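To start, the structure under review is shown below, and the notes come after it.
Apart from one protein chain that is not included, each protein chain of the complex appears where it belongs.
Think of it as A and B in the order they're written, each chain with its own count starting at 1.
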Amino acid sequence: MHTNRYTLIYIVVLSFIVAVVLAFTFSGLKPIHDANEAVFKKRDILSSVKDQLPIDIVKASTEEVLEHFDASIEQVVIDANGKVVEGAKADDIDMKQEEKKPLEERQYPIYIYEGAEAKYYLIAIRGNGLWDKIWGTIAMKDDFNTIAGVSFDHVTETAGLGAEIKDSEAFKKAFQGKKLYNDNGEYVSVAIVKGGVKKPSHQVDAIAGATITSKGVTEMMNRGLAIYLPYFDSLKK
Amino acid sequence: MGELLDIFLKSIFMENMVLSYFLGMCSFLAVSKSVKTAVGLGAAVIFVLTLTVPINWFINVKILGENGLFGMDLTFLRFILFIATIAATVQLVEMVIEKFSPALYSALGIFLPLITVNCAILGGALFMVSREYNFVEATTFGFGSGFGFFIAIILMAAIREKIRYSAVPGPLRGLGMAFLITGLMGMAFMGLMGINPGLYFQ
Partner (left out) sequence: MAETATQTVPEKEPLFGKKERKLLIDPLNDNNPITVQVLGICSALAVTSMVKPAVIMALSATFVMAFSNLTISLLRKGIPKQVRMIVQLVVIAFLVTIVELVLKAANYPIWKQLSVYIGLIITNCIVMGRLEAYAMANKPWRSFLDGIGNGLGYGILLVMVAVARELFGKGSLMGFKIIGNTPDCLIDTTTNAWFGWYMQNNIMVLPAAALFVICVIIWVQRARNSKLVDIS
């Protein structure tokens, strides 16, 4: 049996060693963690316009992604009424934090991608999936009606079912060319439907077995895109 | 209130620790041979989860967070402090129960040490972090998850008591059958997923 004093000293010394080693490892790796996180987000944003990119977004190295992002993206922030917030950078907007604010105080990020031929407006949307939050980036063409591409992500949708919104290239590709407005100029957004697409410019075929996630994406797009419409209207004039 | 009820019901049914996330399986499989012991372990888990999730919330936000006691990002100490808290809480609970309620101690006593290494307890704390609950939500979540575990293990024990009289193929007897039953129960619980109780209580 060891004495209490021995036990105490033992614990203190052990905790001290462990804490110091971890602190060193953590601060040593912190820059890499931050870079990884930034690149992960930027890769995600850029992948919504990946057909327009000169680089292969999946294979591109960290430097290439950052370089391209900085060179070709203009960042804008809008408030809940669609007015541009002067001097704000889209990178500083965290949709997760915005969600906790009251509706009228929220701010939304827009990344304007200067492509070789045209401008694309990459906007962030966020909603609920089956298990937890889902979010995505929608790339709008500069007619502010046609979708050029999408990318989605999620916290923890079921792998192989709901998670396909992120993993399935075919699903994301189906959004290209969809329209926000119908022929009469009314906002109808894009819906994900089961059992065959009837209105090809406003509907996308659902992923088999992922009903709730599909509903979540529909709701997220309908609500999320509407927020940006006043801003788009102001640009159209 | 609707928020809390949502978290509570979800953590019991739709996001059941055992049957949806399959956490805490070791003790779930080992102690579900009879309903009586299952009730003991289940009660102990409720107890410990309800205590440790709020305590760990406090540690995570007030001590390790950037706005916490030291004003810097100490999240790399999260695992160590969480598990130390859990171990210490379990030990403390054990001593308190032993002192004040020998009857309860003899019922729960042997399960308490098992609980320290129950994934559901640490899992509860880690989910609480990744879902960014506030204090009240964290407490509700802790209690709900514990209750979910309680329900799951009692159901399992009841089924296993019955299945003892069935002619299960030799190699499948015991553990193999337990896996199969848990899988089927998990699939049954999947029928509940996607229900959003919050919508009904606003």
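Here, a contact is a pair of C-beta atoms (placed from the backbone, for glycine too) under 8 Å apart; a residue touches a chain by one contact, two chains touch by 3 or more.
It should be emphasised that the depicted structure is a prediction, and the values quoted were computed from it without experimental measurement.
Enquirer: For a quick check of understanding: of B:F8, B:F47 or B:F127, which residue touches the chain that isn't displayed?
Expert: Per the contact definition at the top, the residue touching the missing chain is B:F127.
Enquirer: Give me the chain A residues in contact with the hidden chain, please.
Expert: 1-2, 6-7, 10-11, 14-15, 18, 21-22, 25-26, 29, 32-33, 36-37, 39-40, 156, 158-161, 170, 208-209
Enquirer: When the complex is taken as a whole, what residues of chain B touch the one chain not shown?
Expert: 20-26, 29-30, 76-80, 82-84, 87-88, 113, 116-119, 121-123, 126-127, 130, 169-177, 179-180, 182-184, 186-187, 190
Criterion: only the chains that are shown with their structure count from here on.
Enquirer: What whole-Å value do you get for the distance between chain A and chain B if each is reduced to the mean of its CA atoms?
Expert: Distance between chain centres, rounded to whole Å: 32 Å.
Enquirer: Write out the stretch or stretches of chain A touching chain B in their complex.
Expert: My answer: residues 15, 18-19, 22-23, 25-26, 96, 130-132, 155, 211-212.
Enquirer: Enumerate the contact residues on chain B facing chain A in the complex.
Expert: 15, 76-77, 80, 130-132, 193-194
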